[in-house]
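Just passing along the structure, written as C-alpha coordinates.
For this depiction, one protein chain was excluded, whereas all remaining protein chains were kept in their positions.
== subunit A ==
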Amino acid sequence: MIRVDQVSHQIGGAPILHDISLEIPKGGITALIGPNGAGKSTLLSLMARLQVLRQGEIHIDDMQIGKVSDRVLARHLAIMAQSTHVSARLRVEELVAFGRYPWHRGRPGPEDHALVEAAIARFGLGPMRARFLDEISGGQRQRAFVAMAFAQDTDYLLLDEPLNNLDIAGARSLMRLLRQMADEDGKTVVIVLHDINYAARFADRIVALHEGRVAAQGPAAEVVTDALLRDVFGTDAEVSVIDGQPVVLV
(Lines give C-alpha, C1' and ligand atoms only; values in the text may rest on other atoms or scores of the structure.)
Protein backbone atom coordinates (compact mmCIF):
# COMPACT_ATOMS: atom_id res chain seq x y z
CA MET A 1 0.00 0.00 0.00
CA ILE A 2 1.16 3.52 -0.78
CA ARG A 3 0.11 6.01 1.89
CA VAL A 4 0.36 9.72 1.24
CA ASP A 5 -0.02 11.81 4.41
CA GLN A 6 -0.64 15.54 4.32
CA VAL A 7 1.79 16.17 1.50
CA SER A 8 2.22 19.73 0.28
CA HIS A 9 4.73 20.88 -2.26
CA GLN A 10 5.91 24.15 -3.74
CA ILE A 11 8.08 24.72 -6.77
CA GLY A 12 9.80 28.09 -6.84
CA GLY A 13 7.34 29.49 -4.28
CA ALA A 14 4.30 28.46 -6.33
CA PRO A 15 2.15 25.93 -4.47
CA ILE A 16 1.67 22.74 -6.51
CA LEU A 17 0.15 20.33 -3.99
CA HIS A 18 -2.03 21.24 -1.01
CA ASP A 19 -2.19 18.91 1.93
CA ILE A 20 -2.82 15.72 -0.02
CA SER A 21 -3.73 12.56 1.85
CA LEU A 22 -4.34 9.45 -0.15
CA GLU A 23 -4.18 5.69 0.09
CA ILE A 24 -3.38 3.54 -2.91
CA PRO A 25 -4.12 -0.08 -2.03
CA LYS A 26 -1.86 -2.93 -3.07
CA GLY A 27 -2.59 -4.57 -6.42
CA GLY A 28 -4.29 -3.30 -9.54
CA ILE A 29 -3.79 -0.19 -11.59
CA THR A 30 -4.38 3.26 -10.15
CA ALA A 31 -4.47 6.13 -12.60
CA LEU A 32 -3.74 9.72 -11.66
CA ILE A 33 -5.63 12.10 -13.92
CA GLY A 34 -6.26 15.81 -13.98
CA PRO A 35 -5.82 18.86 -16.16
CA ASN A 36 -2.41 20.29 -16.95
CA GLY A 37 -0.80 21.74 -13.85
CA ALA A 38 -3.01 19.81 -11.44
CA GLY A 39 0.07 18.34 -9.78
CA LYS A 40 -0.29 14.70 -10.83
CA SER A 41 3.25 14.35 -12.16
CA THR A 42 4.60 16.16 -9.10
CA LEU A 43 2.76 13.78 -6.80
CA LEU A 44 4.11 10.79 -8.69
CA SER A 45 7.68 12.09 -8.67
CA LEU A 46 7.43 12.67 -4.91
CA MET A 47 6.37 9.03 -4.49
CA ALA A 48 9.26 8.02 -6.74
CA ARG A 49 11.65 10.29 -4.74
CA LEU A 50 12.61 12.05 -7.97
CA GLN A 51 11.82 15.27 -6.13
CA VAL A 52 12.62 15.86 -2.50
CA LEU A 53 9.61 15.58 -0.20
CA ARG A 54 9.55 18.57 2.16
CA GLN A 55 6.12 18.59 3.78
CA GLY A 56 4.18 15.50 4.77
CA GLU A 57 5.04 11.81 4.58
CA ILE A 58 4.81 9.09 1.97
CA HIS A 59 5.05 5.42 2.89
CA ILE A 60 5.48 2.52 0.49
CA ASP A 61 4.38 -0.44 2.61
CA ASP A 62 6.42 0.25 5.75
CA MET A 63 9.19 2.18 4.00
CA GLN A 64 9.15 5.93 4.40
CA ILE A 65 10.28 7.96 1.41
CA GLY A 66 13.32 10.02 2.34
CA LYS A 67 14.22 7.69 5.22
CA VAL A 68 14.70 4.35 3.49
CA SER A 69 17.88 3.96 1.44
CA ASP A 70 17.68 4.22 -2.35
CA ARG A 71 19.18 0.77 -2.73
CA VAL A 72 16.49 -0.89 -0.65
CA LEU A 73 13.71 1.10 -2.29
CA ALA A 74 14.94 0.12 -5.76
CA ARG A 75 14.02 -3.48 -4.95
CA HIS A 76 10.44 -2.53 -4.15
CA LEU A 77 9.68 0.35 -6.47
CA ALA A 78 10.43 0.73 -10.17
CA ILE A 79 9.92 4.03 -11.91
CA MET A 80 9.49 5.08 -15.48
CA ALA A 81 9.77 8.82 -15.80
CA GLN A 82 8.29 11.03 -18.48
CA SER A 83 10.17 11.04 -21.77
CA THR A 84 12.91 8.71 -20.60
CA HIS A 85 15.87 9.66 -22.68
CA VAL A 86 19.02 7.60 -22.43
CA SER A 87 22.08 9.27 -23.91
CA ALA A 88 24.11 6.07 -23.79
CA ARG A 89 23.97 3.98 -26.97
CA LEU A 90 22.47 0.78 -25.67
CA ARG A 91 20.99 -2.35 -27.17
CA VAL A 92 17.52 -3.42 -26.06
CA GLU A 93 18.82 -6.46 -24.18
CA GLU A 94 21.42 -4.34 -22.38
CA LEU A 95 18.74 -1.94 -21.19
CA VAL A 96 16.51 -4.74 -19.92
CA ALA A 97 19.49 -6.29 -18.12
CA PHE A 98 19.97 -3.08 -16.13
CA GLY A 99 16.67 -3.87 -14.41
CA ARG A 100 18.51 -6.48 -12.36
CA TYR A 101 21.09 -4.00 -11.08
CA PRO A 102 19.39 -3.29 -7.72
CA TRP A 103 19.65 -7.01 -6.96
CA HIS A 104 23.15 -7.88 -8.13
CA ARG A 105 24.85 -4.48 -8.09
CA GLY A 106 27.19 -5.28 -10.93
CA ARG A 107 27.66 -9.02 -10.51
CA PRO A 108 24.79 -10.74 -12.33
CA GLY A 109 24.24 -14.42 -11.54
CA PRO A 110 22.45 -17.12 -13.54
CA GLU A 111 19.16 -16.18 -11.91
CA ASP A 112 19.54 -12.60 -13.11
CA HIS A 113 20.20 -13.73 -16.67
CA ALA A 114 17.17 -16.02 -16.55
CA LEU A 115 14.92 -13.18 -15.37
CA VAL A 116 16.20 -10.87 -18.11
CA GLU A 117 15.49 -13.56 -20.70
CA ALA A 118 12.00 -14.00 -19.26
CA ALA A 119 11.35 -10.25 -19.48
CA ILE A 120 12.59 -10.10 -23.07
CA ALA A 121 10.38 -13.01 -24.07
CA ARG A 122 7.35 -11.75 -22.19
CA PHE A 123 7.39 -8.30 -23.77
CA GLY A 124 8.02 -9.65 -27.25
CA LEU A 125 11.43 -8.01 -27.55
CA GLY A 126 13.18 -11.12 -28.87
CA PRO A 127 13.33 -10.05 -32.54
CA MET A 128 14.80 -6.63 -31.68
CA ARG A 129 16.95 -7.54 -28.70
CA ALA A 130 20.23 -6.71 -30.44
CA ARG A 131 19.01 -3.42 -31.93
CA PHE A 132 20.00 -0.08 -30.48
CA LEU A 133 17.42 1.96 -28.59
CA ASP A 134 17.65 4.82 -31.08
CA GLU A 135 16.90 2.47 -33.97
CA ILE A 136 13.48 1.25 -32.82
CA SER A 137 10.11 2.96 -32.70
CA GLY A 138 8.83 4.96 -29.75
CA GLY A 139 6.36 2.25 -28.82
CA GLN A 140 9.03 -0.43 -28.88
CA ARG A 141 11.30 1.75 -26.76
CA GLN A 142 8.58 2.25 -24.14
CA ARG A 143 8.06 -1.52 -24.17
CA ALA A 144 11.77 -2.03 -23.55
CA PHE A 145 11.64 0.32 -20.56
CA VAL A 146 8.63 -1.50 -19.13
CA ALA A 147 10.49 -4.78 -19.64
CA MET A 148 13.40 -3.32 -17.69
CA ALA A 149 11.03 -2.33 -14.87
CA PHE A 150 9.58 -5.85 -15.00
CA ALA A 151 13.05 -7.37 -14.71
CA GLN A 152 13.59 -5.16 -11.67
CA ASP A 153 11.02 -7.44 -10.04
CA THR A 154 9.46 -4.86 -7.74
CA ASP A 155 6.01 -4.88 -6.15
CA TYR A 156 5.34 -1.33 -7.27
CA LEU A 157 5.67 0.31 -10.65
CA LEU A 158 5.23 4.06 -11.13
CA LEU A 159 4.84 5.47 -14.64
CA ASP A 160 4.61 9.11 -15.68
CA GLU A 161 2.60 9.55 -18.89
CA PRO A 162 4.06 6.55 -20.71
CA LEU A 163 1.58 6.95 -23.57
CA ASN A 164 3.00 10.28 -24.74
CA ASN A 165 3.92 10.15 -28.42
CA LEU A 166 2.50 6.66 -28.87
CA ASP A 167 -0.03 5.83 -31.56
CA ILE A 168 -3.21 4.00 -30.67
CA ALA A 169 -1.75 0.53 -31.27
CA GLY A 170 1.34 1.27 -29.20
CA ALA A 171 -0.68 2.86 -26.41
CA ARG A 172 -3.16 0.01 -26.22
CA SER A 173 -0.52 -2.71 -26.27
CA LEU A 174 1.44 -0.95 -23.52
CA MET A 175 -1.66 -0.61 -21.35
CA ARG A 176 -2.51 -4.26 -21.94
CA LEU A 177 0.95 -5.29 -20.81
CA LEU A 178 0.54 -3.23 -17.64
CA ARG A 179 -2.88 -4.78 -17.10
CA GLN A 180 -1.26 -8.21 -17.41
CA MET A 181 1.45 -7.31 -14.92
CA ALA A 182 -1.20 -6.21 -12.43
CA ASP A 183 -3.46 -9.22 -12.97
CA GLU A 184 -0.96 -12.05 -13.38
CA ASP A 185 2.00 -10.89 -11.35
CA GLY A 186 0.13 -9.01 -8.66
CA LYS A 187 2.03 -5.79 -9.25
CA THR A 188 0.74 -2.46 -8.06
CA VAL A 189 0.83 0.00 -10.95
CA VAL A 190 0.43 3.75 -10.44
CA ILE A 191 0.26 5.64 -13.68
CA VAL A 192 -0.19 9.27 -14.66
CA LEU A 193 -2.42 9.46 -17.72
CA HIS A 194 -3.51 12.34 -19.85
CA ASP A 195 -6.29 10.56 -21.68
CA ILE A 196 -9.28 9.92 -19.44
CA ASN A 197 -10.56 7.20 -21.75
CA TYR A 198 -7.42 5.13 -21.33
CA ALA A 199 -7.68 5.58 -17.58
CA ALA A 200 -11.34 4.55 -17.54
CA ARG A 201 -10.68 1.55 -19.78
CA PHE A 202 -7.61 0.07 -18.08
CA ALA A 203 -7.40 1.33 -14.50
CA ASP A 204 -9.08 -0.21 -11.46
CA ARG A 205 -9.11 3.08 -9.62
CA ILE A 206 -8.86 6.67 -10.69
CA VAL A 207 -7.61 9.55 -8.60
CA ALA A 208 -8.50 12.92 -10.09
CA LEU A 209 -6.41 15.90 -9.04
CA HIS A 210 -7.43 19.50 -9.40
CA GLU A 211 -5.28 22.47 -8.45
CA GLY A 212 -3.15 20.38 -6.15
CA ARG A 213 -6.02 18.71 -4.33
CA VAL A 214 -7.75 15.36 -4.70
CA ALA A 215 -11.01 16.14 -6.50
CA ALA A 216 -12.37 12.60 -6.72
CA GLN A 217 -11.26 9.02 -6.35
CA GLY A 218 -12.76 5.58 -6.86
CA PRO A 219 -13.63 3.19 -9.69
CA ALA A 220 -13.84 4.69 -13.16
CA ALA A 221 -17.62 4.40 -13.30
CA GLU A 222 -17.98 6.62 -10.22
CA VAL A 223 -15.26 9.15 -11.00
CA VAL A 224 -15.60 9.79 -14.71
CA THR A 225 -18.79 11.84 -14.97
CA ASP A 226 -20.08 14.95 -16.69
CA ALA A 227 -19.62 16.79 -13.41
CA LEU A 228 -15.92 15.82 -13.17
CA LEU A 229 -15.25 17.02 -16.69
CA ARG A 230 -17.04 20.26 -16.01
CA ASP A 231 -15.61 21.04 -12.56
CA VAL A 232 -12.13 19.57 -12.81
CA PHE A 233 -11.24 19.71 -16.47
CA GLY A 234 -13.34 22.76 -17.29
CA THR A 235 -14.85 21.35 -20.46
CA ASP A 236 -18.40 20.40 -21.40
CA ALA A 237 -17.63 17.07 -23.07
CA GLU A 238 -20.26 14.43 -22.45
CA VAL A 239 -19.73 11.06 -20.83
CA SER A 240 -21.56 8.11 -22.27
CA VAL A 241 -21.64 4.65 -20.79
CA ILE A 242 -20.80 1.81 -23.15
CA ASP A 243 -20.83 -1.76 -21.81
CA GLY A 244 -20.82 -0.42 -18.27
CA GLN A 245 -17.77 1.71 -18.96
CA PRO A 246 -17.74 5.48 -19.02
CA VAL A 247 -16.43 6.91 -22.29
CA VAL A 248 -15.73 10.59 -22.83
CA LEU A 249 -17.09 11.72 -26.17
CA VAL A 250 -14.45 14.15 -27.26
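By definition in this document, contacts are C-beta pairs under 8 Å (C-beta built on N, C-alpha and C of every residue); 3 or more make two chains touch, one makes a residue touch a chain; residues count from 1.
The working rule: contacts and distances are computed from a predicted model.
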Quiz item: UniProt name of the unshown chain, from "Gluconate 2-dehydrogenase subunit 3 family protein", "Alkaline phosphatase", "Enterobactin ABC transporter permease" or "Glucose-6-phosphate isomerase"?
Solution: "Enterobactin ABC transporter permease"
Practice problem: Would you mind spotting which of A:53, A:79, A:147 or A:248 touches the chain that isn't drawn? | Solution: A:79
Quiz prompt | Touch criterion as defined above, residue of A:88, A:168 or A:250 at the omitted chain | solution = A:88
Practice problem: Spell out the interface residues on subunit A facing the chain that's missing from view. | Solution: 48-50, 69-75, 78-81, 84-90, 94, 98-99, 101-102, 105-107, 152
